[in-house]
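Excerpt of the complex: some chains, original placement.
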Amino acid sequence: MSDLASPETVQVFTTGGTIDKEYFDAKSAYEVGEPQIGTLLREAGVAFPFHVEALMRKDSLELTDADRDLIADRILATPHQRVIVTHGTDTMAETARVVAAALVAAEAAKTVVFVGSLAPARFKATDAEFNVGFAAAAAQTLPPGAYVAMNGRVFDPHHVRKDRNLNRFEPVSSPS
Amino acid sequence: MSDLASPETVQVFTTGGTIDKEYFDAKSAYEVGEPQIGTLLREAGVAFPFHVEALMRKDSLELTDADRDLIADRILATPHQRVIVTHGTDTMAETARVVAAALVAAEAAKTVVFVGSLAPARFKATDAEFNVGFAAAAAQTLPPGAYVAMNGRVFDPHHVRKDRNLNRFEPVSSPS
């Protein structure tokens, strides 16, 4: 756990996903819009320093291997140890596994927490604020490693899957 | 940290405070209303089991020593190791110190996280969802002890105070 008195800077990378979905009436379509997490953190009045950097704006089903390598590279390159990545839910665990492997390969002692939401942050009924709060604590308290933080739980990315019918994350015993 | 695959039950005790403030137009007055945290946890779709028990409905400035002893007793008596207490912000640290001492005296290995909000959960602009998410992660990831979880940070209750002018929690080096 980081020093309680002097909070470390949290590096936030955004990649898109439902949390950032906006509705464009002119097109009658939802699309990934401006990253919401910076606004959420400011409105929550957080007293730890954070930097937000947008890496891409994609549904997670559209993320490529190159995108995942970029995400891992940027995490390794940042000087900060505590990292939150906002990400679409469908392939969040997959990206987290790529990052987990990269952290091991680079012997990087970083805590990386992946989070998103099942309903857009712009909705009245959304898990976005809760999830970002959850991720903010997880990023500051967990030991180094890559984690999926969804539905109020911390998951090892090798032992979690999104149940698309129930629309929630569930643990799986065998690595996915 | 608790087993990632099998989340422990989180025991939630509510005591009142701003997070539960309701506005009663008939009286043109605010009062502590129904506890909001159960609704917040359900609406966030959390996948860990939790129990909510209301202990009292008070502004934290009205809490007595007897109230604090009751809170500590109920925490010691619950079979669950992971506990969240919703509490008014003005004397949150004081109650957390009473609980910290009780945990030590009883050699109880419980993680107890105190949380509240600076704006009522019923407001559009509120830190309640974020804070409850933050506390949910803190309660599941921190080692045994009593903590104040506010403004996106985990504080030792002996080294924190609420700055009433800034309306936020700040670390203090000497025990308060």
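In order of appearance the chains are A and B, and numbering begins at 1 in each one.
Note that a contact is a pair of C-beta atoms (placed from the backbone, for glycine too) under 8 Å apart; a residue touches a chain by one contact, two chains touch by 3 or more.
Here the structure is a predicted model, which means the values were calculated and not measured.
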- Query: Looking at 2 placed copies, how big is the full complex in copies?
  - Reply: 4
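In this section, only the chains that are shown with their structure count from here on.
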- Rotating chain A onto its identical copy chain B by a Cα superposition takes an angle, to the nearest 5 degrees, of 180
- Message: Between chain A and chain B, what distance separates the C-alpha centroids? Give it in angstrom.
- Response: 25
- Item | chain B-touching residues of chain A, taken from the complex the two chains share | 1, 4-7, 40-41, 43-48, 118, 125, 127, 129-138, 140-143, 149, 151-156, 159, 168-171, 173
